[in-house]
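So, chain A:
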Amino acid sequence: MSKLDSKVPEGPLKDKWTNYKDHINLVNPANKRLIDVIVVGTGLAGGSAAASLAELGYNVKAFCFQDSPRRAHSIAAQGGINAAKNYQGDGDSTYRLFYDTVKGGDYRSREANVYRLAEVSANIIDQCVAQGVPFAREYGGLLDNRSFGGVLVSRTFYAKGQTGQQLLLGAYSALSRQIARGKVTMYNRHEMLELVIVDGKARGIIARNLVTGEIERHSAHAVVLCTGGYGNVFFLSTNAMGSNVTAAWKAHKQGAFFANPCYTQIHPTCIPVSGDYQSKLTLMSESLRNDGRIWVPKKIEDVKAIREGKLKPKDIKEEDRDYYLERRYPSFGNLVPRDVASRAAKERCDAGFGVNKTGEAVFLDFSSAIERYGKTEANIQGIENPSKEKIIELGKKVVEAKYGNLFQMYEKITDDNPYETPMKIYPAVHYTMGGLWVDYNLMTTIPGCYACGEANFSDHGANRLGASALMQGLADGYFVLPYTIGDYLSKDIRTGKIPTNSPEFDAAEAKVKEQLSKLIDNNGTKSVDYFHKRLGKIMWDKCGMARNEKGLNEALVEIAQLREEFWKDVKVPGKMNEFNPELEKAGRVADFLELGELFAKDALHRNESCGGHFREEYQTEEGEAKRDDVNFAYAAAWEYKGKPGDAVLHKEELKFENIELKQRSYK
Partner candidate 1 sequence: MAQSVLLKSSLAKKYWMALTGLFLCLFLVGHLAGNLQLFIGGIEGQLQFNEYAKFMTTNPLVKILSYVTYISIIFHAIDGLLLTIKNKSARPVKYHNEKASANSAWASRNMGILGTILLVFIITHMMNFWYEMHWGEIGVDANGNKDLHTIVIAFFKDASMGLVFTLAYVLSMLAVAFHLSHGFQSAFQSLGLRHEKYTPIIQKIGFAFALLVPLAFAAIPLYIHFVY
Partner candidate 2 sequence: MNLTLKIWRQKNSKDKGKMETYPVKDISPDMSFLEMMDVLNNQLIESGQDPVAFDHDCREGICGMCSMFINGEAHGPGRGITTCQLHMRSFKDGDTIYIEPWRAAAFPVIKDLVVDRSSFDRVIQAGGYVSVNTSGNTQDANAIPVPKEDADKAFDAATCIGCGACVATCKNSSAMLFVSAKISQLALLPQGKVEAKQRALNMVKQMDEEGFGNCSNTGACEVECPKGISLENIARMNREYLKASTS
């Protein structure tokens, strides 16, 4: 029995989307005025979806918890956005982008969705340029590209290290234009706390006005969740402090299946944790691995001396250094995909070779790059027999031109100068591939409830390639949802306004108020962060970069216990009907405490290693991930049954008709 109908259109892969668009039902412009759509979240997916739907003529209500839609965490994406434009003439094509994405995702994504993503990717760049997004350009005035991990072409468009910001501000400007036209009503500082279902269809939300604390009812003919990922279940991640799973989780509890929660991307190059007070982790762009060499000392006594400050990294002789990525993966070296690089760092640190006080850091060293660039530069400048100092001086300038802003950011945080001493880095939670299960239309298993961007599970399989998150968010919002939602809404043109005084709204509001007052009146002793940190530790230790059956079983028990303790002993100051950030946090952590358990359950059931999910029991002799395509080539969609631990598994078999399944190798 499968309740999962992916609704992938018939026909050859490359014609599916076109055929689909040619045959869906449309809503005529006059009728669009009669239809309301709620969009929750205003990142790349939400901002672009809200703007595009409003342009089409729907009445949109958009919600974000930040003080402005411009602040969604998409803004922090650094590297770039992929698109199969083939401007560089290096053989890129829609198929290649599709192929790279499916392979990069370790063959755990849906072919038709990924192909569509690759197909519309080029439109994104056109659209963004038309909006005034200032992408990097070459001297001839045309757009520049760069290359990212795991691919053989240059298809990444970028705006220095702030591509996410520029794209988000583009979507924000389109959204602002619609707000000015009155087609979008914007609700800043509002948080969705419940999904309202009427006659089996998503018909509205309950939201809390975070400034006044007022509980509000909002109705619509469809609800679109663009609420991002749930990396903060780990407490420490590169996500923003406010990033949360609440909207998606409430939808899940109302009947939307949650797919592949265990697929988490751990980014290899982040600034390591420096103390217990740490509130978040900062990413250092993947681009650094182009020139930085990753190493730890070979000898354990050198490690000790470094930790105690008796030796400096410079003092370790070349032959006493272990460039472990170059050693293990000679052909890709330091540029292996993210999951592989992260696991390798963990392996060394677990073996006791971590180079900082906590034992969880490896070196990312630019000294050979500085020397190499310095020599080249000396040649270019025609300096004969340059001194070592001159070479290093010249080399530093080249490195500064390439990575200056990143080096500066690193120095601001750590107070170490990376030109003089190697950076210390460690993997950190960065992105979640799992999310609400959606069909080809991006609709969840609740009719009328859609999920776009990181909030859904669709396009990245078990591992996302660099520069693909921005692509997916904007593809969903600008080019996919506006079509697919029309097909659904075409049946709603005679429905009329959805009233908010129905029993369903009453019940949903009562439920929200009940949870809020329970939190406020709890009279516990421990702050929300106390529980969040403990949850994060369980998740990181037992559901992190490497998982095993024993640890996951323990995690299941521990998370359930912690959740119980939370509800007994959490202390939330202040009142319900006021600006109360602690209350906001409490609700979010309550949901993370449930999601965490489903996460562990999913990781436990998937007896294979794939992409970001690495089960220690399932590895090759060399310690590489071992996939099981016979038993696990499916998306695991979980149905809520009253408790996260009781969730029921539904499998969507993944059929690969256009790509041959292969073991990934980067040796």
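The criterion applied here is as follows: a contact is a pair of C-beta atoms (placed from the backbone, for glycine too) under 8 Å apart; a residue touches a chain by one contact, two chains touch by 3 or more; residues count from 1.
Here is how the candidates were picked: all candidates are chains of the complex that A comes from, given by their letters.
This is a predicted model, so every value here is computed, not measured.
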item	value
Touching candidate for chain A, same complex, options 1 or 2	2
Candidate 2-touching residues of chain A, taken from the complex the two chains share	48, 51-52, 55, 66-73, 75-76, 85, 87, 120, 123, 125-143, 159-160, 162, 165-166, 169, 172-174, 176-177, 179-180, 186, 188, 211, 238, 240-242, 274-275, 277-280, 282-283, 408-409, 412-415, 478-479, 482, 525, 527, 529-530, 571, 573-574, 578-579, 581-582
